[in-house]
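Working notes for the structure below.
On to chain A.
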Amino acid sequence: MANNDTNIDQYRRRFLERSTAVLAAGVIAPGVFLHTVANARPADEAVTSKVRWGMLVDSGKCKTGCDKCVKACEVENGLTRTGRPEIDAQWIRKVTLKNKQTGHTTSLPMLCQHCAEPPCVDVCPTGASFKRADGIVLVDKHICIGCRYCMMACPYKARSFIHEDITDQKAHAPRGKGTVESCTFCVHRVDKGQSPACVSACDEGAMVFGDMNDPQSEISQRLREVQSMEIRGDLGLNLGVRYQGI
Partner candidate 1 sequence: MKYPVCREIEGKSSAYVALLVILGGLVALGLGAAIYMEHQGHHVTGMNNQIVWGMPHVFAVFLIVAASGALNVASISSVFGKVVYKPLAPLSGLLAIALLVGGLVVLVLDLGHPDRLIVAMTNYNFKSIFAWNIFLYNGFLAVVAVYLWMLMERRMNTYTKAAGMVAFVWRLILTTGTGSIFGFLVARQFYDAAIMAPMFIVMSFSFGLAVFILVLFVSFWGTGRPMGEVIVDRMRSLLSLFVLAVLFLVAIFHVTNLYATEHHGIESFILRDGGIYTMMFWVGYVFVGSVLPLLLLNFSGSSRSEVVAVSAGLVILGGLAMMYVIIIGGQAYPLVMFPGYEVVSDFSDGVVNVYRPSLPEILLGMGGVAFALTIVAFGVKVLRFLPLSLADKDIDPHYRPDTAGGATASGA
Partner candidate 2 sequence: MSLSVIYALLFYAATLVLVIGVARKIAIYSKTPQPLKIPTTPAPLTTSGVVWRMAKEVAVFQSLFKSNKWIWLFGWLFHVALALVLMRHLRYVTEPVWFWVNWVQPFGKYAGFAMLAGLGGLWLRRIVVDRVRYISSPSDHLMLLLLMAIAVSGLAMKYVDHTDIVALKGFMLGLMYFDWQPLPGNPLLITHLSLVLLLMFIFPISKLLHAPGLFFSPTRNQTDNPREVRHVAGWSAK
């Protein structure tokens, strides 16, 4: 059974590959990942509310016309364009603001704000919209019935409905017709101890990602130092995404 042997060989090779990758990560990580996030949690350990993932966007550093974060998100999560923007999935988008009085313009990325009190979670009839203990707001597509009430409730237009059949999804980002989706903070990367794809892609350093509950984390330090705001702060939703320089 030659076929079987090659299978086993492949299996071994992959196993070795992975072990070395893990080993390498373990050795290099403390140095390389220092500026990203805290150490990765073991795979069999559940997330806890001791951590709250958050993001700080410095709109002063965000360039008008630059959409590297948007592109990185599309590549990472396998979002494809249909040619009809009104039904395209948009997990992160670039928004340009112009002050009506002063004419001052600002550019910034808008994404799911990962509220501590998310309206989408409140209104979801089945509980498919939920907030993970570590503050990441997700859609459990297994029980999403596609009613779109969360899209009605979201103050940030952060959610998209999948209007067509999708094939060849990324294994880490399952998505399918008839369900609602939104930015996951690249939860699959975060669980591995990495930053979201958009943050990694931003050369300008306009985005900082980290644990807002850890006073030592970069994001906490920055939030202490600079003046930041929440979009539609009047709603009191306690957002996981903060903006600086609007």
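For anyone wondering why these and not others, all candidates are chains of the complex that A comes from, given by their letters.
The working rule: contacts are C-beta pairs under 8 Å (C-beta built on N, C-alpha and C of every residue); 3 or more make two chains touch, one makes a residue touch a chain; residues count from 1.
Since we're looking at a predicted model, the values are computed, not measured.
Visitor: Which numbered candidate touches chain A here in the complex: 1 or 2?
Guide: Answer for chain A: candidate 1.
Visitor: Within the complex, which stretch of chain A touches candidate 1?
Guide: Of all residues in chain A, those touching candidate 1 are 82, 84-90, 93-101, 110, 119, 121-128, 143-149, 151-157, 159-165, 177-180, 231-232, 235, 246.
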